[in-house]
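One protein chain is absent from this view; the other protein chains keep their places.
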Amino acid sequence: MRGREDDPERRLNAKEETMLSRRRLLKTTALSAAALAARGVPAWAASTPGVTATEIKIGQTMPYSGNASSYGNIGKAELAYFKMINEQGGINGRKINLISLDDSYSPPKTVELVRRLVEQEEVAFLFQTLGTPSNSAIWQYCNDEKVPQLFVATGATKWNDPKGHPWTMGWQPNYQTEARIYAKQILATKPNAKISILYQNDDFGKDYVIGLKAGLGDKYDKMVVKELSYESTDPTVDSQIVTLQGSGADTHLTAAIPKYAAQAIRKAYDIGWKPTHYLTNVAISVGGVLEPAGLEKSQGIISADYRKDTSDPRWKDDAGYKQWLAFMAKYMPDADLKDNNYPYGMMVAMTLVQVLKQCANDLSRESIMKQAASIKDFELPMLLPGIKLNTSATDFAPIKQMQLQRFEGKSWGLFGDVLSG
Amino acid sequence: MASVSETETAPRAREIAGLSLARWRAIGLAAFLLASCVLPFFLSNYHNLQLTIVVIYAIALMGLNLLTGFNGQISLGHGAFYAIGAYTTAILTAKFGVPYWATVPVAGILCLLVGFLIGVPALRLEGLYLALATFALALATPQLLKFKPLDPWTGGVQGVLLRRSASNPPWGLPLTRDQWLYFLCLAIAVPMFWAARNLIRGRIGRAIVAIRDHPVAAETMGVNIALYKSATFGVSALYTGVAGALGAVVVGFVAPESFPLFLSLSLLVGIVVGGLASIAGAIFGAFFIEFVPNLSDELSRNIPTIAQWLLGYTPNVAERAATAAQWTIYGLVLIAFMYLMPTGIAGFIRLAWARLTRSRGKHP
Partner (left out) sequence: MAAFLHQVFSGLATGGIYASVALALVMIYQATHHVNFAQGEMAMFSTYICSSLIAWGLSYWIAFLLTLAIAFLGGLAIERIVVRPVEKAPVLSVVIVFIGLLVIINSMAGAIYSYTIRPFPSPFPTDAWYAGSFINAHEAGSIGVTFAVLALVYAFFRFTPLGLAMRAAAQNPVSSRLVGIRVGWMLGIGWGLAAAIGAAAGIMAAPIFYLDPNMMGSILLYSFAGALLGGIDNPWGAVIGGFAMGVLENLAGAYLVGTEIKLSVALIVIVGVLVAKPSGLFGRQLVSRV
């Protein structure tokens, strides 16, 4: 005999209706409660966030607006390079999806955007977040939440701290290393020099002062006769150069971004001041700094760098340089080739590709950090010959070497050996 | 001679759906408060962070609105007070170990004093000149924060880091850190807004507005202009300083780069877009300055996709625009807002109300 329950078309009686609706209510409540409870366990805490079979999602913040916006070209170069990699099939079948957000070089904005990248976009890791204050702001967060803060785009020294901050790693040689190289050079060639310094009044500039102090040791107070700063909102540094000349210095260090470096070089020449001039490698571009200042005014300037300058004619026939040119021609045809930010961005992107290749199919955050800390003698096309990347579990500074060079005629002439700071 | 029509009796109170403006306001406020207490439990941590920032901006904008909207003194430099509040909290917690919640009133009082002191010379400056002086203050702030003799406290160019774990929910409350900070900011914002509302509605508020509209008449009526103007500067600075202090706790880091000129300009944009001389305006403005830049960025980064959809391919120009168009879009939105709502969002609502409740009676 067919029971009541078997007839699908009979209508529910009142009691059954109530039970059904009660059950439905219970079910929806339970589901909502589960959903609410699930909120407490963020989805991004899963073991390989940001990674699917076809994509690796990564994030960064770059200053595309504001005073530091010239560095935004680094992000553009990286986006272009990953586009090229994706067109060639990606890495182990996965395309790289770089989400690059504008933080205008403002740390509160960086914090907000990084949390969005990690918690909402669920990126696998952060790549080349730019700026010392910006990275300082997210340092704790990334290490607390165990999100790799990989290859930060700043030369500050504090990123090489595997013990205290195992999830943060830099890439470029830090500014203090560079300044120490200058200090060594000065002590070797002119031990009685009177030194003056012009520096940008922020982390970047101050790091050079600290590095020079470290390099000169207790001779610092005797040798450095004047140090002056400028703000990135100042129109010109002409006034500072005049004052520095008046201090009687015969050796000078400029720790300035391209615009102010060019002004400094030109003004010094115009007022007839000819110190031995050391220049930060941030501002050594022939086309971007020395030509605007005047090539004849830039003779004899000394710098230490790890990269090939894009507008230096001596690299014309170099294989690595040609490789970079081909990349720019195809993927960034309208870009200004004199800007050294482009090869920088390309090379860091290449470093990341190498790390991801080393990871093979284990793209968990731990694996990524482990592989980033296992780079051995890795060469890149726009690095000076002899300079290689190396990291280990106790060494989170991939590039530590630089070479001194002097500007003569129309290009930079390398001299001395490849040094470590 | 037309006779007086029967509808010419006492003016009808303006109503929509049988409720007056005051009633609608009360309902809106209640709904808003309810939503702000309940919403955090349904939102992700990131969205809670954004809401917390909105609350903080709202407090700062309330302060600026008191000064510029209600009292007519233009300030382009309130970012300086925000910075003072933030650094006060940062220095007290990081260098002196004071619990973060105790630093907030200290930051407020310090800014009250500084604001009052700045308000005194500001008495001599009108309109444009005051704008310049405060503009200069905003520009000078980052430089002052890097002043060498203050380095041991301010950390100079390195800034000051606040320990994140210090601001975890106390007493084992079942909240995430972001929810806790949100409710903390809300718990501070609500009484401050309530105090501002009472201030405006009372005698002092009337004096403040009178000074804006008719300084000479106000003086003749016995209002002590100098005292009121300076005091308003001080109170306005207090609000913004408290906002800065809370901001430092939420962000966890302060540095000179955190307080550029753009912050002061954003605060001004916030009160004008939200609605000058309006308490709700501070809240509308806060939503605007927090979300519109983000939305502009979203739109900007989707330009290649839109171009693809419209044209069938992505021209090179669209790719280049993706990383560069955010602020152009933001600027266009700003200008559009000023065309459509010159008196701000709050002013627009008032206008809309007036339109909707226009008297429909017969005219003689």
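The chains carry the letters A and B, assigned in the order they are written, with residues numbered from 1 in each.
Please note the rule applied: a contact is a pair of C-beta atoms (placed from the backbone, for glycine too) under 8 Å apart; a residue touches a chain by one contact, two chains touch by 3 or more.
Note that the structure is a prediction, hence the values are computed from the model and not measured.
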Residue touching the undisplayed chain, where the options are B:133, B:162 or B:223: B:133
Full-complex contact with the absent chain, from A:94, A:180 or A:338: A:338
For chain B, the residues touching the chain missing from this view: 68, 74, 121, 124-129, 131-133, 135-137, 139-140, 143-144, 146-148, 216, 265, 268-269, 272-273, 276, 320-321, 324-328, 330-335, 337-339, 342-343
For chain A, the residues touching the chain missing from this view: 65, 67, 69-70, 72-73, 201, 228-231, 233-236, 238-240, 242-243, 245-246, 258-259, 262-263, 270-272, 288-289, 291-292, 335-336, 338-339
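In this section, only the chains that are shown with their structure count from here on.
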Centre distance in Å when chain A and chain B are each reduced to the mean of their C-alpha atoms: 34
Chain B-touching residues of chain A, taken from the complex the two chains share: 36, 39-40, 42, 64-67, 72, 75-76, 79, 100-102, 104-108, 111-112, 115-116, 119-120, 131, 133-134, 136-137, 139-141, 144, 201-203, 206, 231, 233, 333-334
Residue ranges of chain B in contact with chain A within the complex: 41-42, 44-46, 49-50, 53, 139, 142-143, 146, 156-159, 161, 163-164, 176, 247, 251-258, 260, 262, 297, 316, 320, 323-324, 326-327
